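Got a structure for you, written out below as structure tokens; questions coming shortly.
A single protein chain has been omitted from the complex, and every remaining protein chain is retained in its original position.
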Amino acid sequence: MKLHEYQGKEILRQFGVNVQDGKVARTPDEVRAIAREYGQPVVVKAQVHVGGRGKAGGVKFSPTEDKAFENGEKILGMDIKGLTVNKVLVTKAVDIDAGVEYYVGMIVDRNVQSYTLMASAEGGMEIEEVAAATPEKIIKHRVDPVTGLRPYEAREVAIKAGFKGNLNKIADMMVKMSEAALKRDAVLVEINPLFVGPDGIPLALDTKFEIDDNAMYRHADLADWRELEAEHPLEIEASKYGFAYVKLDDGNVGVLGNGAGIVMTSLDVVNRAGAKPANFLDIGGGAKAEIVYNAVKLVSKDTDVKAIFINIFGGITRADEVAKGVIQALNDGILTKPVRMRIAGTAEDEAKALLAEVGSPLIQMYPTMFEAADEAAKDANAAEGK
Amino acid sequence: MKLHEYQGKEILRQFGVNVQDGKVARTPDEVRAIAREYGQPVVVKAQVHVGGRGKAGGVKFSPTEDKAFENGEKILGMDIKGLTVNKVLVTKAVDIDAGVEYYVGMIVDRNVQSYTLMASAEGGMEIEEVAAATPEKIIKHRVDPVTGLRPYEAREVAIKAGFKGNLNKIADMMVKMSEAALKRDAVLVEINPLFVGPDGIPLALDTKFEIDDNAMYRHADLADWRELEAEHPLEIEASKYGFAYVKLDDGNVGVLGNGAGIVMTSLDVVNRAGAKPANFLDIGGGAKAEIVYNAVKLVSKDTDVKAIFINIFGGITRADEVAKGVIQALNDGILTKPVRMRIAGTAEDEAKALLAEVGSPLIQMYPTMFEAADEAAKDANAAEGK
Amino acid sequence: MGILVDNNSRVIVQGMTGREGASHSRAMKEFGTQVVAGVTPGKGGTDFEGWPVYNSVAEAKAAHDANVSIIFVPPAGAADAVLEAAHAGMPLIVLITEGVPTVDMMKAVQEVKTLDALNRAEGGQGIRLIGGNCPGLVTNGQAKVGIMPNKIYTNPGRIGLISRSGTLTYEAAKLLNDAGMGTSTTVGIGGDPVIGTTFADVLPLFEADPDTDAIVVIGEIGGADEEAAAEYIAQHMKKPVVAFISGRSAPKGKRMGHAGAIIMGDVGTPESKLAAFAAANVPVADTMPEIIDMVKAALNK
Partner (left out) sequence: MGILVDNNSRVIVQGMTGREGASHSRAMKEFGTQVVAGVTPGKGGTDFEGWPVYNSVAEAKAAHDANVSIIFVPPAGAADAVLEAAHAGMPLIVLITEGVPTVDMMKAVQEVKTLDALNRAEGGQGIRLIGGNCPGLVTNGQAKVGIMPNKIYTNPGRIGLISRSGTLTYEAAKLLNDAGMGTSTTVGIGGDPVIGTTFADVLPLFEADPDTDAIVVIGEIGGADEEAAAEYIAQHMKKPVVAFISGRSAPKGKRMGHAGAIIMGDVGTPESKLAAFAAANVPVADTMPEIIDMVKAALNK
């Protein structure tokens, strides 16, 4: 689960990180009230789950209350990459030029089977940009997942990264970030910029925080931070069914299968067939008719989808169950787009018999995933006049 | 810092331990109100920092509101081993006969350089009694201080201890107790009895919890749990001066020195001399006149003390500083009891000269700790007519 | 022979009495695996469909001289189940459970590696974790310790198979089976970001296995396990290896079902993996059926 900046800051604050003061506003009046309370220049920052909000005009320095109100009006309701801004964070502005901006972050790193701490004196820009331009400026350090980052390790990393300022306090902030990551099951946590003012004291100006979905059961207190309105409506519906679903941009073929690997490969096969997958949908193991029905219903709602490719490798899955689910969707009037299926499972003959009985050109079975994908691609491209 | 039962339960509750419901009362009316709220038989339990409160009549089953009020009247204000009961815990009564009582606890164990978990099916009695009578009924297990107790270990210990009931839930309670110990720096934590009812679910009926004084700085939220009124007034005063002070029963010689080892040995020497030490007082290193003055002032306040034995081994300590502190106490009228000193340090001659100048028989220096202790013992015993 | 599991594997099932544990215990038995006992804390001393059930791995291991444990425990208790098996000295631990928190896996994998090193230092055979979020492993015609469909393993053969994906493992095994080549041992290493055993850990076992002639590696986007495998192959492998990579058309930054299948920045891209395999002279199949042709070609060299 991705957190908003203000939520990530709240978690860091719980672990004792020195975070820039700020409050959330949902109306320009609230923005003004916060600016008045602070009695100093503020920054109004859009809270949306996409990157690049600054370039999109979602972050604005506001020297006066009136300016804060005005910027609140501009940003609230703004559309950033398809998401509407419903909330802004109003923070006390900091004189960046008076200090330095650093980067610290931790990510789950498959290669070290733990977290990797990253630190760079090149703060304030995306770490990927630093990695691309000046990789030598990123200091990396494996964090022991049992002990967490220790102060001496944090100091060593800070020294190697060339951080200036109060070494002990900067290291302490890194240690607390590590505690937050481990205790709150972060997949990713960043403090960027980590601002060090002329007094040498570190201050977290912005943060990214993403929590491991597998661990959400032990963070029940954060459950209502999940904002369904900020997610794609089909992704919300998919999560209700327990499907792993990802909406993909610029696609025209709906893709569903049983297992992450087979669906990933199905995307590749659709691509090879000259069309574009519109989604990733893993219906999991044991596909009964009802599950297939729900999956077809979900994918059919996507107006980008012009044809559906179903790719099932069934150990336990029965082809006739899959066929039943699809036929049910057809009968209920839900299915209006062609479905091209490959089902390697038991009861293939029964499935064929069921489909023959229905006799709809909308539903066809093919012996291989390639033929099914080719047909789906052909249908989808034809529907788009390609 | 020793916690009251209700405080220990509060901590265990914070870590998710299933603790018997209960509330604190300071008046019989409050006891009645809680009993009424629970609407069932309750137990009224004195909250004092001494053992054996049950035998002293400080724990009473109260089947009705009226009985609860009556027991509240009896217990509140009661004196248990010199401490007045100011608070009681009113808990929902449990039908002990319907279930079983177990013991689980963790102590800092020097021998394994970590915590030792102890579990016994002989719950409801002091673990020392079990250890004396049937040591084979206590299962011991070293807990890794970095990982804490793991569920599988807790299950193995519970099985070995012969616990019946819901194995997973009992193990879970032990794991949570371990988390509480490690996170709250327990020196000792016990859940005794750990009651398992007919449904197999464990419930913590009573607890002991003691926090490492060295770690109190990271438990600022518990600082106001320290109850000065429940400690010996001289111990409170000593803690203000930063002295390690322990009041000892039945003593007549006040003992002070610089360093835990030398003071322990001083107690032994007083004993050998035929008197009884009235306290342990370590003034720490570097003894300046003012520190000695405060120490003498403190010990002099103890009416049990008939003579004072000062034993200083000074590397850095100057004998004349010690002498000055004692003389100052004499001049201020604080010192009315004989002081017998041994000071192995620099400036012994200067000290002797200062004392000669004062010329008081109350203050004498001796070349060895034995002579000083013998004189102090003689003086103290004489003062008591022995 | 094959690797890791065979006729001599004596398997206990942690979580046998749960739904998944029960059905797969039966399927493993049908396959011919020596499933010797179950472990379900709180149900010790009972019987489950003829299998004795124990409260702890230590008890079950001692009573049945077990040398493999397969875990079907729900996510919240899965890492603890791994540690229980590892501390009981179980040489091979197979974690099937999907959805285990990553932090739990980090801790468990690190501790298993420490126990493995200690065990080997004391002359033991070591302690190995496979998974989690994996389909397990199967040595064709001998033993299955996993959840693969039994029927795709009808033709024992001489091709080793390692895969990060469950369904693609089946797909590949069936292709090899139907092509008449068949598999020696199949190892599903799992789709999670932190797993006990990687491609590079399994490859040397196949290299040393006299019953394996070639190896198929089914990778996917995310992480750098394929890159590590390619490096190992280039430096140490004499037997031919054929690779496949799924998710090649997935966009960056989106998690493709598997928690580990995500391209983050420049890490985990198909380009990087293709380049690594190319550098190691490992042919990469564009489609799964091509794997068969490439294996045939490699074996005929």
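Labels A, B and C are assigned to the chains in the order they are written; within every chain, residues are numbered from 1.
Here is the rule we use: contacts are C-beta pairs under 8 Å (C-beta built on N, C-alpha and C of every residue); 3 or more make two chains touch, one makes a residue touch a chain.
Note that this is a predicted model, so its numbers are computed, not measured.
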Displayed chains contacting the withheld chain: A, B
Listed residues B:N111, B:T303 or B:T336, member touching the removed chain: B:N111
Residue touching the undisplayed chain, where the options are B:A25, B:L117, B:V269 or B:A380: B:V269
Identified contact with the non-displayed chain, of B:E122, B:E156, B:E190 or B:D282: B:D282
Residue, one of A:T64, A:T134, A:N168 or A:N331, that touches the chain absent here: A:N168
Touch list for chain A against the chain that is not drawn: 147, 150-152, 155-156, 159, 166-168, 171
Hidden partner chain, residues of chain B it touches: 107-108, 110-111, 113-115, 127-128, 131-132, 144-146, 182, 185, 187, 212-215, 217-218, 244, 246, 248-249, 257-265, 267-272, 277, 280, 282, 313-316, 344, 368, 370
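FYI, only the chains that are shown with their structure count from here on.
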Steps needed, at fewest, to go from chain A to chain C via touching chains: 1
Chain centre separation in whole Å, for chain C relative to chain A (CA means): 28
Approximate Å spacing (C-alpha centroids) for the pair chain B, chain C: 55
Chain B residues counted as touching two or more neighbouring chains: 147
Multi-partner residues of chain C (each touching 2 or more other chains): 107, 111
